[in-house]
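Note that one protein chain of the assembly has been removed; the remaining protein chains are unaltered in position.
After this line comes chain A, so read on.
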Amino acid sequence: MGKLLAENYRRLFKGKRFYIVLAVIVGVAFLYALLFYFLNKLASRVNSGDLEGVEMDMSQMKMYADSLLFSMKTDMPLLIGITAGMLIVQDFRNNTVRNKIIIGHSRTNIYLSNLIVSETVMLIYELAYFVAVLVFGGIILGFNEFPSEDICINLLLTLPVQMAMTALIVFLCNTLKNVGGFVLAITMPYIVNIFSFALAFLNKHEKAQELVREAIPTLQMNIIIGSDGVPEHAVRMVIMMVAITIISTVGGILLFNKSDLK
């Protein structure tokens, strides 16, 4: 396994894609902070009556860096998918996965090494965004509540969701082995969001609706982001995400072991 990880990490860090996406993440954090800063400026000009003809009450509008901490959470799977998903799909497209199988690496280990590398990508990107928000947000906007206990717990709660999303990206890319799998993996959260209105059909079954919302990673992320405090079923939500990670990984390994490669 160590050898496979060494091979995968070298491929990851030698490629440009990892760094380009990393730069995008840091850049987005900076741009968000800048945008919020100008919004604050605009609000203060409106409130002081500097802008003629504009009659709006923006006295309540003061943007802090706290909300920035969660701004990228729903888009993060797309960025993780671009780096980690393509890393896996390219291994199949270039047939370089053969080189590992021929020399005796088990398919289970190959799958697990793909998962570990992808989860590493997720952690690095999450950390990069967090640090970028701390730096740019802290300097440009300042924090209001952070580091409050609730925000810290909610930030930690987003990690199992991202872990489950990443495991699903690995499952789709490793199982479909082509660009179709990659596209499906990166669009998955958006597709789920589009069809989330279907939950309305469960309006008579509040408990079931709640469970579905908590069980689907994209929807659970929405719960965490939209929550004022720590969500009520935080522990159950974490267990669900861990279960998705384990089930998708076991399923992915079983399918990979049975499949024929080119």
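Keep in mind that, in the parts below, a contact is a pair of C-beta atoms (placed from the backbone, for glycine too) under 8 Å apart; a residue touches a chain by one contact, two chains touch by 3 or more; residues count from 1.
Here is the rule we go by: contacts and distances are computed from a predicted model.
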Subject >> UniProt protein name of the chain not shown, from "Putative zinc-finger domain-containing protein", "ABC-2 type transport system ATP-binding protein", "Deferrochelatase" or "RNA polymerase sigma24 factor" >> reply: "ABC-2 type transport system ATP-binding protein"
Original post:
Which of these, A:Lys100, A:Lys177 or A:Arg213, touches the one chain of the complex that we don't see?
Top reply: A:Lys100
Original post:
Please identify, in ascending order, the residues of chain A that touch the omitted chain?
Top reply: 2-4, 6-7, 10-11, 14-15, 94-106, 258, 260-262
